[in-house]
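Then we have chain A:
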Amino acid sequence: MTLRRLLLGLVFPVALLAAWEVSVRTGLLSEDVFSRISRIVPALLEGLADGTILARTYETLAAALFGWAIAAAIGIPLGLVLGLVRPLERLTLVTIEALRPVPSAALIPIVLLIFGFSLELDATVAAFACLWPVLIVTTGAVRGIEPRLLEVGRALGYGALARIWHFALPAALPGIAVGLRVAFGIAIVVAVTVEIAANPRGLGYAMITAQQSLRAEVMYAHLFWIGLVGWLINVAMIRAERHWLRWYWAARGAA
Partner candidate 1 sequence: MRAAWLAASVAFAAALVALWQVAADHGLVSRVFFPAPSRAFDFLGEWAASGELWGPLAGTIWRTLAGWLGATLLGVALGAAIASSAVTRDLFEPTVEFLRPMPSSAMIPPAILLLGLTDGMVVAVVVFGSIWPILLGAIHGFRSVEPRLMELARTLRMGRMHRLASIALPNALPEIFAGMRVSLAIALIITVVAEMLSSRPGLGQMILFAARNFRSAEIFAGVFLLGALGYLFNAVLERAERYFLRWRPAVGNG
Partner candidate 2 sequence: MAQPIFAFRDVSVRFGATPILDKVGFDVAPEEFLCLVGPSGCGKTTLLRVAAGLIRPQEGRAEFEGRTVAEPTPELAIVFQDYSRALLPWRTVAGNVELALEARGAPRAGRAAEVKRLLGIIGLADHAQKFPLQLSGGMQQRVQIARALAQRPRILLMDEPFGSLDAMTRQALQDEIARLCKSERQTVVFVTHDLEEAIYLGDRVVALKANPGRVVEIVEIALPRPRDQLTTREHPRFLEYRHRLFGHLAKKEAE
């Protein structure tokens, strides 16, 4: 990334923030609604220093991780089976196509009834939202496996389960990895959404309570923080996936 491009990329955000500050100071934008950068930044630093933001971050990420793990635990095996056994995929098609379009937020009330305001509320709704991408990507990855590979497994005398573990799963893994990465991004988004809508925990809740108590600078501080965390995690996951897959292919090549 050349220096020129880096600087050009910063022009717009910096200009926007500067315009924001100036507009509020000159009264063009209402300070009650927009706050000002010079108060948002201190609020952010304060929240980080006293640990509250980090505590909320942990709550959100824990819920996202939990939900994502559940989705993976259900979606990957199910996807493997559906991908390998075509008749099963056809049989379950209508059920899946009927459940998939349900907006994840719509599940909040019923899960709220079951689990109350808790980590499980965030995690369950997130799990529902993540399940479909994981399932679809896994099924697709399995279907894309070179058929001869599985024939080799059968010829070598491997049983069905062993074939899945030793042949299908490794071959589908790169595709599944991408799906899992995308799903984790979704899990974070859904966790924050549930917190904004109803659940009194995490970063989303911090944002909505700040809004309700008319502390705009705290609200925006959390908004920036959510954006930053989301972006950092996304970048980290892409790097990790690239690195891990390289190791994976190297290890398999050597095997």
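Note that in this section a contact is a pair of C-beta atoms (placed from the backbone, for glycine too) under 8 Å apart; a residue touches a chain by one contact, two chains touch by 3 or more; residues count from 1.
How these were chosen: all candidates are chains of the complex that A comes from, given by their letters.
What you are looking at is a predicted structure, and each value in this text was computed from that prediction instead of being measured.
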Chain touching chain A (counting every copy) in this complex, out of 1 or 2: 1
Partner candidate 1, residues of chain A touching it in the complex: 4-5, 8-13, 32-33, 90-95, 97-99, 101-110, 112-114, 143-144, 185, 188-189, 192-193, 196-198, 204, 207-208, 210-211, 214, 216, 219-220, 223, 226-227, 230-231, 233-234
